[in-house]
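Heads up, one of the protein chains got dropped from this complex, but the rest are sitting where they should.
Going by the order they are written in, the chains are A, B, C and D; count residues from 1 in each one.
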Amino acid sequence: MFFQILEDLSPISLDEYNTNILTLGIITIEELENCYTTFGFSELTVSECKNNTRQIHGAIEIYEDYHFSILTGMERKHIIRLMDRIAIFIKENLFLIVTIEDTNNSIQNDLFESLKHQNLSKTSLERLIYSFLERFIYDNYKILEKIEIEISSHEDKINDNRLSRDFNHEITRIQKKLLLLDNYYEQLAVLGEELEENAIDIFKEENLRYFKLFTERVTRLSTHTRMLKDYLVHVKDSYHAQLDYNLNNIMKMFTVVTTIFLPLTLIVGWYGMNFSYMPELSWKYGYLFVIILSILVAIICILYFKKKKFL
Amino acid sequence: MFFQILEDLSPISLDEYNTNILTLGIITIEELENCYTTFGFSELTVSECKNNTRQIHGAIEIYEDYHFSILTGMERKHIIRLMDRIAIFIKENLFLIVTIEDTNNSIQNDLFESLKHQNLSKTSLERLIYSFLERFIYDNYKILEKIEIEISSHEDKINDNRLSRDFNHEITRIQKKLLLLDNYYEQLAVLGEELEENAIDIFKEENLRYFKLFTERVTRLSTHTRMLKDYLVHVKDSYHAQLDYNLNNIMKMFTVVTTIFLPLTLIVGWYGMNFSYMPELSWKYGYLFVIILSILVAIICILYFKKKKFL
Amino acid sequence: MFFQILEDLSPISLDEYNTNILTLGIITIEELENCYTTFGFSELTVSECKNNTRQIHGAIEIYEDYHFSILTGMERKHIIRLMDRIAIFIKENLFLIVTIEDTNNSIQNDLFESLKHQNLSKTSLERLIYSFLERFIYDNYKILEKIEIEISSHEDKINDNRLSRDFNHEITRIQKKLLLLDNYYEQLAVLGEELEENAIDIFKEENLRYFKLFTERVTRLSTHTRMLKDYLVHVKDSYHAQLDYNLNNIMKMFTVVTTIFLPLTLIVGWYGMNFSYMPELSWKYGYLFVIILSILVAIICILYFKKKKFL
Amino acid sequence: MFFQILEDLSPISLDEYNTNILTLGIITIEELENCYTTFGFSELTVSECKNNTRQIHGAIEIYEDYHFSILTGMERKHIIRLMDRIAIFIKENLFLIVTIEDTNNSIQNDLFESLKHQNLSKTSLERLIYSFLERFIYDNYKILEKIEIEISSHEDKINDNRLSRDFNHEITRIQKKLLLLDNYYEQLAVLGEELEENAIDIFKEENLRYFKLFTERVTRLSTHTRMLKDYLVHVKDSYHAQLDYNLNNIMKMFTVVTTIFLPLTLIVGWYGMNFSYMPELSWKYGYLFVIILSILVAIICILYFKKKKFL
Partner (left out) sequence: MFFQILEDLSPISLDEYNTNILTLGIITIEELENCYTTFGFSELTVSECKNNTRQIHGAIEIYEDYHFSILTGMERKHIIRLMDRIAIFIKENLFLIVTIEDTNNSIQNDLFESLKHQNLSKTSLERLIYSFLERFIYDNYKILEKIEIEISSHEDKINDNRLSRDFNHEITRIQKKLLLLDNYYEQLAVLGEELEENAIDIFKEENLRYFKLFTERVTRLSTHTRMLKDYLVHVKDSYHAQLDYNLNNIMKMFTVVTTIFLPLTLIVGWYGMNFSYMPELSWKYGYLFVIILSILVAIICILYFKKKKFL
């Protein structure tokens, strides 16, 4: 779909495309293949859109009279995999979005939502792009907050010594997610800075501040992501230390148990010997003596470990 | 509340606002909503003030003729959570503070305290801002010193081997606090540098040094925070090593105890066997022999472990 | 082999070399030794080509009127060792490739493949170089993806607690590979930037963007490599934590087993003592009492460990 | 004390101070409070000198016509705490040192020592400052060398497996010291660079190289400090690995001891059973058989562990 933006949004066909009127497009790869020559886009950009190998890293490239970029957005519900893959072409008076992957149609919704928040009779190419990109990262703060809560709940589990079998797995999963996010924001920041630079001179100087605003917001998301990375490292360290602390406690307890029983076992073994001459065995108070001795040994061991802070 | 600053501080109503006279304001979000159009502030800034999602990271943005920033200060008593959230607007001849969150009225106190330390008849916009921000971070050195003492007391605990159950938890809590502080000072430094840059040219060149002074102070706080982070990492490493050292000692002790009792238990088991022909059992000195053998075995074990530095 | 590029590729002998016509060469070291004086290359560059010591790090050097560089490519199949060593000389109207090591002739294939993708009648020195270098790193994304899958499969193994004897070895092998790749891309990026700088002024300004495009692609590969490095560190940490977690479990199980059997062994040892006066031994229900006592002790131990989360 | 430097050092009173003659001062805080207005210093600087909170981080500030800095030096003997706190004021033709803390009068000695090494008739403000600062860090290399020897001796202790109880404590103490030193040199480097910048234009261009020389020396000290930090991290890692290595050896030994005694104890327990029908018990060679069996079991265990490299 292509739209001319004069007073309002008016749908046009490709033939009606006029380089002097601000035009917005949202098309599929198949449509791109049919029309890229009309706009003078390089065949290379089309093949990059079709190439699915470069999963995370999009492209951010400048050609003679247009910007080309491939971005991968985050699906709100499932943030482990990056989804919503789009390519954008920016040329004088043209902002063209190619939806490479978007099963739930969220890109188109984002675009129309962003259009609602601007006065279309006074809008500009820069404002159009800014509003769309802004929408693209709109609720990312909530995503980061969700991750923060997740990490925090893991911290609480460690502090309560509830270390489940999956703990380790969970931590690595979050780290992977933060790694993806960090790279994702870095990529968006590079895009923002490139647009701000206005190397091929298709933007108005006074509107470049929109791109600066976008870069600043992405940078704040990026800083927050790195803080979460650091926080997670601290939680992980705490987990490792907790495992070591627990091991020490297990071994202390084990040592206490063994050290109490070993001498007792020796004593009872001793009086199980079959020597013909063992005076204690026939002594009247022999059995009583062994009972008292055993109790004494046990008490001494316990007192010793209490002193040693093992108990 | 709005004040004109001529010779002294004189309260004015919004209608009396004169763009040619240095004006100071401290208002609530509700008041901001009523007056932002008077000052020509964007609706976006108001909605950012009301949006509570972005907890830590404030905003530092430049608009056409004013600076806008959201800052989160530290409550003196409870430094784990950042509190005292404010927004500031800086325009030619105007310094406007919006208190977003401040249950104990400390922001207003800070502001009036800062006014006391300057000669109002000779003050300037830059001096006003500087004095307020300076107050905002006034006793942060004490906060850092308190953290340093806390870390140091943890270090002492490790050296005395008093490793409590909560140790791990405490360390992570301090690390989180330092992470927050580090980001907090970084944010303030960015604000200071932005004001120093004077991009929209509303400050006098000769007064920019106030902002430089502020940036330098924040940077020193930031450097100190990072030193504390490094110190804490060292203390944490020491904790981990102490756990390992203790485990070695526990296992050494355990090995000693077991190695002494195992041969003794074998000996007494040996003479508990019921073979019809076991000459030692009927030997006159059999029992004495076992007593001496047991003592010998115990002594040899102990000497061996002494030599091996296990005891 | 030398080729003049006018309308098409025409093979020439060294004598026909004309500095005014775009020339492409692909030769061996032996051929280089015979012809380097013709092109005015320094003897030093020849000896560097012959010197096999500097395995990974090639050379990137600028001489008075030519660029000289030694590159080491990756063989598609076996990516542990870098292979395909080449030297390139770039002079006005000349692009000369020296194949130092290339057993499977892949360099020459790459070169001719790259020529197919350009219109030779409109090509330029810059385009020639770009197309060749682009080919040189063409399928590197697949290599990185293969490594990512490998790391990911190791992560799965940890999560399923299938820790084989070779795990450790595998991790170090991948780390080494990523270390090589990181340096390799850094080197290519340096080359790209140097060509873009055009210090000796042999390229046309308008064609420098080819080198920028190359640098950007290499940088994306480099960023991806570093992400994989971080990912692998996370997986390694997870492996270490898993080992510690397993050790805790082993020791818990061990403690449980020992703590159940030690008191039982004491009890049976107790009634194996040979005192003449032990009333329980001749008590009618003595044996029954020991049976019940043993079962009780075992149950209490098991309940205790259940409560302590050891079982 | 104030001195005019013309041909030689001549003590003057404050009243004789002449802004056209090179003047050197070394005074206490009390004296500063009496004279700061004479020199036009801000009241803020005096209060900073009196404020003892900012222990490590001094101040490095530029005012309209003077530099102000607070430095904390190292006492030669006791290098754990930074001591010798001074403030310096640098104005055209004036170098003023305020001794804030200096129990052993070392600052004054340093100053006079530094004066001895320059030709006073040809000296300059820059030379005066340089010579004093140079003295201030004069024997810091010896301090670093002492730390290096200390770390090295700890390394030797690890290699000889002499791991004392205080090891951990010692390491953290040295790390803290290096952290302080690192920050200390960073501070001095910032001062040196600031003086070199000559922002308020009170130094002669041709003499700025003195400050560059100072900065270079401080940077070398700083680089050496960081190398020591890295070295200490290596030694610490080695300590951790040694603890783990020792634990493995303890557990190997323990496993060997237990595995030898457990089957023997089973054997002797076996023939301690009281079954009425146990043919071995009445067998003529029963006892001999058990003796030989026990020896065989012990030998087989030992051979097994030899093969497994446990012994």
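Please note the rule applied: a residue touches a chain if its C-beta (ideal position, glycine included) is under 8 Å from a C-beta of that chain, and two chains touch if they have at least 3 such contacts.
The structure displayed is predicted, hence computed values, not measured ones.
The undisplayed chain touches these shown chains across the complete complex, C, D. Note on the undisplayed chain: of the listed residues C:Lys116, C:His169 or C:Lys307, the one touching it is C:His169.
Residues of chain D in contact with the chain left out of this view: 141-142, 145, 155, 158-159, 209, 213, 216, 220, 223-224, 227, 230-231, 234-235, 237-238, 240-242, 244-245, 247-248, 251-252, 254-255, 258-259, 262-263, 265-266, 269-270, 272-278.
One chain is missing from the display, and on chain C it is touched by residues 53-57, 59-62, 163, 165-169, 171-172, 175-176, 179, 183, 186, 236, 239-240, 243-244, 246-247, 250-251, 253-254, 257-258, 261, 264-265, 268-269, 271-274, 278, 280-282, 284, 286-287, 290.
In this section, only the chains that are shown with their structure count from here on.
Among the remaining chains, not one touches chain A and also chain C.
The minimum number of touch steps separating chain B from chain D is 1.
Chain A and chain B touch with mostly distinct residues; of the residue numbers seen at this interface, under half occur in both copies. Copies chain A and chain D of the same sequence differ by a rotation of 145 degrees once their CA atoms are superposed, given in steps of 5. Centre-to-centre spacing of chain A and chain B amounts to 24 Å, using the average Cα coordinate of each chain. The geometric centre of chain B is 38 Å away from that of chain C, both derived from CA atoms. Residue positions of chain C touching 2 or more other chains, listed in rising order: 272. In terms of inter-chain touching, the protein chains here are arranged end to end in an open line. Going by the touch rule set out above, the chain pairs that meet are A-B, A-C, B-D.
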